[in-house]
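One protein chain is absent from this view; the other protein chains keep their places.
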Amino acid sequence: MPRADPIAKFRTLRSGLRLAASLLAMVPIRDGASALDAPIYLGPKPPANVRRVVTLAPSLSETVIALGAADRLVGVSRFDEFPEVSKLPRVGGFLDPSVEAVLALKPDLVLVQPSPGNRQPVEKMAQLGTPILALRMQSVAEILGGVREVGRALGLSDRAESVAQSIERSRAAIRARSAGDKKVRVLFVYGLEPLVVAGPGSFADELMRDAGAVNAAQNVSSPYQTYSAESAIRSRPEVVIVAADDSSGAEKLSRLPGLNQARWVKLQSKDLLHPGPSLSRGLEELFDLIHSTSLQHPPGSR
Amino acid sequence: MMRMEHSSIEVPLRFTIRRAAALILGLAAVVVIAFAASARFGEQPISLSIALADPTSTDAAIFWSLRLPRAVLAIIIGAALAASGSALQGLMRNPLADPFVLGVSGGAALGATLAIAAGLGSAAQLAPEPLRAALARLSAPALFAFAGSIGATALVFAGGRVQGQSSPYALLLTGVIFNAFASAAITAVKALVNPEKLGEILYWLAGTLGYENAWTLALAALLQALAIGTMWMNAGKLNLLMLGDDDAASLGVSVGPTRLVLLLAASLSVAGAVALSGLIGFVGLIVPHVLRLWLGPDQRLLLPCSAFGGAAFLALSDLATRMLFSVFHTELPVGVVTALVGGPFFLLVLHRRRVGSLSPSWL
Partner (left out) sequence: MNVLEVSALHAGYRHRPVLREVTFSVAPGELWAILGPNGAGKSTLLRTCLGLLSRQAGRISFLGKAIEEWSRRELAQRMAWVPQSFDSAAGFTGLELVLMGRSPHLGLWGLPSRADLDHALALMQDLQIEQLASRASDALSGGERRLLLLARALAQDPRILMLDEPTAFLDLKHQVDVLRRIKAQTEGGLSAMAVVHDVNHAMAFADKVLLLKDGAMLACGSPGSTLTTEVLERLYDLPIASADAGEGQKFFAPRFAQVR
């Protein structure tokens, strides 16, 4: 699980720190990643008929909406922008949910993305009698598992199964379209100043493989890796996909030898940035960007 | 204030038991009001009668399990930061000293940053036993912050010794250098971690008040009672130390041991606060300063008044962050509010004092 490892250099330090923490706290520290990968329930068991749902991340709201249960949502995070939830009360962010605001909505179920950052408030909610379902939604497998788990919790398993299968179908279709083609070397850029690229283990990396591309940034240790201009040249991309909001720094980079031969394209939607059930749309866009033959100028130039 | 006639001159005495008791009781009343407001009001409107009548209601859960513990925490942390700030300003003979001056901030931040970067602490199951729950809660950034601040203080003490004596100047310099070093190390870690952990680190560094369980709160209150009590007990000697080491010694103070006791008590107090709240700035700098302008420099009075003043200030600042939730849809870190409110308030007080001091009145 490369995702769970922050940085290779920290591995030794991490085990040492963990040992120290175990000794000091006199409790066995569980491996965070293995506990987080599978969906887990905290607090009391949710009722059989869940009517009031609070979500703490847009991807989780999207999942509920995809299951046709938007009317059960009673509160969402402050980052949610879907029209279906625009009128709902905000209960804070992914890392800073307000326990008080969540409790006041008297939810039957709270959907959260687990993280060390929101552990304390989420545990508090569970402790005070709010059923919690913690789901990681970072990889395709986690998204599929999450859709099915939310479906089970909301009594919409059939609907969830069809959503999951449609995702699988569109992945298979995209894979089939690119099968046999030569693999395109793609550098996926999240940010330009500093340069941050998608490494192995990122959602974009997974979808690039489906779309018949090979991630040019292979020798990096983190899913969101800070990258040097030298490494970018050395990675010899054929296509550079810029997902940064502000692409003003692209012009300078795109003139560098090695990078000026690549085709520079700008990502239009945010489906590739926020893992969720809309990944089929993101995959379509990615395929088009990679396999488009029309010549595109680097964003920001001329 | 007691004024007594002594053969034609009027003598103002700023420290008398009666005046100290009156001021302390008055400030304690302010703390009670701040505490009550902090528990009564918040992000969501609640009904106190429902909360008190029906223990299973949501109102009861919000009142008993969220607001009360958080108000208690605000009071503990505020008292600790302001009291130790007052003591350290006296010990360092430097009005710019704050609770974090002895490397505590750097050590705590570095400890917490490493814990977060290493991915310690997870949203795993709650530990069943209350004791274990408290320890498990402290096991992540909090425990490392506490260890880091204690370690940093020990390092600064060792490094700040000149010819076997810990001089305030050398301590101050060593603390500043250690904080700069820790800040560089934190910048390095921040550059290496992924964005999610970076967000966590930044949030921790900003200073926030969370929800602690009763066991943790009791432990923190006990630690602070001991630390602040020790500082207050030695406040008379601290007054003499403020005049200079040789002056204090010639007036009967064993300078080395007294300073060590005061420094240890202050460091322990700050470490205990930082472990639970992160770095909440300004409380420890502003509260003793404002009170000094009002009450004078006498630590026998200033130290307990700072503790109460800091407690009230932080409880009200935290209330403000929670009331502002409906505006921002998130709680601003309470350290942001203390700085935004405390900075201008302090400048106002200082300005008015300067204007006022033109008229003949003693400080």
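We just call them A and B in the order they show up, numbering each chain from 1.
Everything that follows uses one rule, which is that a contact is a pair of C-beta atoms (placed from the backbone, for glycine too) under 8 Å apart; a residue touches a chain by one contact, two chains touch by 3 or more.
None of the values given here were measured: they were computed from a predicted structure.
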Give me the visible chains that the unshown chain touches, in label order.
-> B
Of B:S84, B:T174, B:N239 or B:S317, which residue touches the hidden chain?
-> B:N239
Of the listed residues B:I24, B:A154, B:A249 or B:L264, which contacts the missing chain in the full complex?
-> B:A249
Extract the touching residues of subunit B with respect to the undisplayed chain.
-> 4, 6-7, 9-15, 17, 90, 93, 163, 233-237, 239-240, 242-244, 246-247, 249-254, 292, 296-298, 300, 362-363
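Simple rule for what comes next: only the chains that are shown with their structure count from here on.
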Hey, how far is the Cα centre of subunit A from the one of subunit B, in Å?
-> 39
In the complex, subunit B residues that touch subunit A = 42-44, 46, 58, 61-62, 65-67, 114-127, 132, 135-140, 143-144, 147, 191-197, 199-200, 203, 210-211, 322, 325, 329-331
Would you mind writing out the residues of subunit A in touch with subunit B in their complex?
-> 4, 6-7, 9-10, 13-14, 17-18, 21, 24-27, 29-30, 32-33, 35-36, 40, 42, 78, 90-93, 95-96, 98-101, 103-104, 106, 112, 114-124, 126-129, 134, 222-224, 226
